[in-house]
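Quick one: structure below, then a few questions.
A single protein chain has been removed from this complex, and every other one stays in its place.
By letter and in written order, the chains are A and B; residue numbering begins at 1 in each of them.
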Amino acid sequence: MKAFTYVNAANEKEAIAALQSAERGRMLPMAGGMDLLGLMKDYIVSPERVVSIKGLDQTIAAGDGGLKIGAAVKIADLAEHAVARKMFPALVTAAEGVGTPQIRNMGTVGGNIMQRPRCWYFRNEEFNCLKKGGSRCFAVEGENQFHAIFGDGPCHIVHPSSLAVPVIAYGGRFRVAGPNGAREIDAGEFFQLPNANLYGENVLQPNEIITHVILPAPGQKSASYEVRFKQSHDWPLAAASVNLVMSGPTVKSARIVMGAVAPIPWRVPAAERVLAGKAITEAIATDAANAAVAGARPMSGNKYKIQIARTAVKRAILAAIRA
Amino acid sequence: MARKKRTHDESRRDFLRTIGAGAVVSASASLATPSDATAQQAVATLGPGEVPVTLTINGRRHQLSVEPRVTLLDAMRTRLEITGQKRVCDRGACGACTVIIEGRTYYSCSMLAIEAQGKNIRTVDGLANGNTLHPVQQAFCDNDGLMCGFCTPGFVMATVALLEKNPNPTPEQAKKALDGNLCRCGTNIGVLKAALAVKGGIRG
Partner (left out) sequence: MDNRSPIPDPRAPQVAEVQAPARPPQHEKYPWPEKTRLLGTRVSRIDGPLKVSGRAKYSYDIVRPGMIYGRILRSPHAHARLKSIDAAAAEKAPGVKAVLITIKPGDKVLFPGEEIGALAAATEQQAADALRMIKVEWEVLPALANVEQAMRPEAPQVFTPANTRKGTAQEDGDLTAGFKSAAFTVEGTYSTQVQTHTSLETHGCVCEWNGDNLTAWVSTQAVHGTREGFAQGLKIPQANVRVITEFMGGGFGSKFGPDMQGLLCARLAKAANAPVKLMLDRKEEHLTTGNRPSAFAKVKAGVSADGKLTAFDATTWGTGGAGAGSDYPLPYIYVFPNRRRMHTDVYINSGQQRAMRAPGHPQGCFVTEVLMDELADQVRMDPVEFRLKNLPPLAPNAMWAKYFPIGAERINWKSRHVTGDPTPGPIKRGLGCSANRWGGAGTGARAHCEIAGDGSVVMRCGTQDIGTGNRTIMAMVVAETLGLEVPQVTIELGDSNHPFAPGSGGSTTAAAVMPAMRVTAGKARDALFERIAPQLGVAAGDITIGVGTVSAGGKTITWRDACRMLGTVPVSVDGQWERGLSAGGTSGVQFAEVEVDIETGITKVKKIVCVQDCGLIVDLKTAETQCYGGIISGVNYAVFEERILDRNTANMVNPNMEWYHMAGQSDIPEIDVVLVDQPERGVIGIGEPPAVATAAAVANAIRNATGVTLRSIPITPDKLLTELERAGGTN
């Protein structure tokens, strides 16, 4: 990687002050470093300045019936947190599945949300793809077996954050801080499709950082289901998180979000509508799953992901209800 | 060793699991003031050239000078000749560089040396007691959990961390703890046997 200056920001204010540049990529925050260092070693990003944000809030605090999770919380700590495990099983399942023990020990919640795509064209210097300012998405006519089955391009990445999916399912928000102060953003509005933002994946400005993930009270039943090929260490082929508010044995309202299928975590209202007002059976879960993938637009090599995504949704619903 | 003075509200932070943030601050810098967030602030920066760094490895302190971009792994291997952990993928995917810090495993290829200060970093080089192997090391030998040996330091450290936290793991628990390490020779059968063979706990 190229040389850089390093700032050890003790807290939010110092971090924002150090990330003074609004020019994309010139100054970058580093949480655990798992993602950023890899990008830098491959010369995909070469910031002049790296600002460590390990000094951000590392606590998990109960409040308003939910949880306020500091962005600097390690994924391993989230996965082991007793209250999180009890109240937000969909989030903990996703946290337990991130990477490997070493990655979970180092990686942070905020870092996981802010990860850049794993797309192998994005991550290979030899391909000057759209997202890097080039003129084409190489996946379109290339090797796209791990790319998106939703979204109309022009870039076909899948969003790599495992945690973003249940956060949206739980109706979570991000507290974001920048030079103009702090605000909260609905997680469902945080991520941006490529046709809205090609060079990034979310609404953050270069000199802003996520400081907290805020989760409201969860529904009574929730679960995540992730499908991976390698069981040891692999990116999901598809994932789904389901958050159900129940009225007795029937679903009052549902939030269903899919991961690893689109450039943003993919919420599927059509599937949610199938569940509303019903007592869930395998048949109804199957109907919802079919509705979830009805709008899929696969690429030349990833049609199989539709079946996997459908299965993830179905099994997440059944896992939620059987929990 | 020097720790940067924190001037702001600390009550909500839990530093217990922070990876060493005791970087040396360059003398001329002043810290950001909250009242003028938008103006260009004088910010304490390190590098890009070499900066003094103190690493505590296997209980010994080492003073060295490295650029901020040098990883903990490379600092150990190329500046300190501590070569037990290996560089294999350099991207946090294979585990050959695994070290233990406060009971947890980390990929040392994916940590900056300057961020590894302030805590004791344990590598395979420090496990044996003279010529007496650590029980995990002995178990690897007895159960043939090694072949070429290049992945072995990483697997040994992952196993030590597992057993210090969970002295009697089930096979499933052991496998999950070892899932961050790869072996090309295919020693996983012996590795798992070794991990499950160490009885009676081990001291951290």
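Here is the rule we go by: contacts are C-beta pairs under 8 Å (C-beta built on N, C-alpha and C of every residue); 3 or more make two chains touch, one makes a residue touch a chain.
Keep in mind that what you see is a predicted model, and the values were worked out from it rather than measured.
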| item | value |
| --- | --- |
| Touching the absent chain when the full complex is considered, from B:103, B:149 or B:167 | B:149 |
| Absent-chain contact - pick from A:145, A:195, A:250 or A:281 | A:145 |
| Given B:55, B:93, B:112 or B:198, the one touching the chain that is not displayed | B:93 |
| Option from B:102, B:125 or B:164 whose C-beta touches the chain left out | B:125 |
| Residue numbers in chain B that touch the chain omitted from display | 67, 69-70, 74, 77-78, 81, 83-91, 93-94, 96, 123-125, 127-128, 133, 137, 140-142, 144, 146-153, 156, 174-176, 178-192 |
| Sites on chain A contacted by the missing partner chain, in the whole complex | 2-3, 118, 120-121, 124-127, 138, 141-143, 145, 227-234, 237, 286, 301-304, 307-308, 311 |
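Please note the rule applied: only the chains that are shown with their structure count from here on.
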| item | value |
| --- | --- |
| Separation of chain A from chain B, taking each centre as the mean of its C-alpha atoms, in whole Å | 27 |
| In the complex, chain A residues that touch chain B | 1-8, 10-11, 13-14, 16-18, 20, 32-34, 37-38, 40-41, 49-50, 52, 54-55, 57-59, 61, 70, 74, 76-77, 99-103, 105-106, 179-180, 231-233 |
| Residues of chain B that touch chain A when the two form their complex | 4, 6-9, 12-15, 17-19, 21, 23, 31-32, 34, 37-38, 40-41, 43-49, 67-69, 71, 90-93, 95, 98, 104-107, 110-112, 114-115, 158, 161, 175-177, 179-180 |
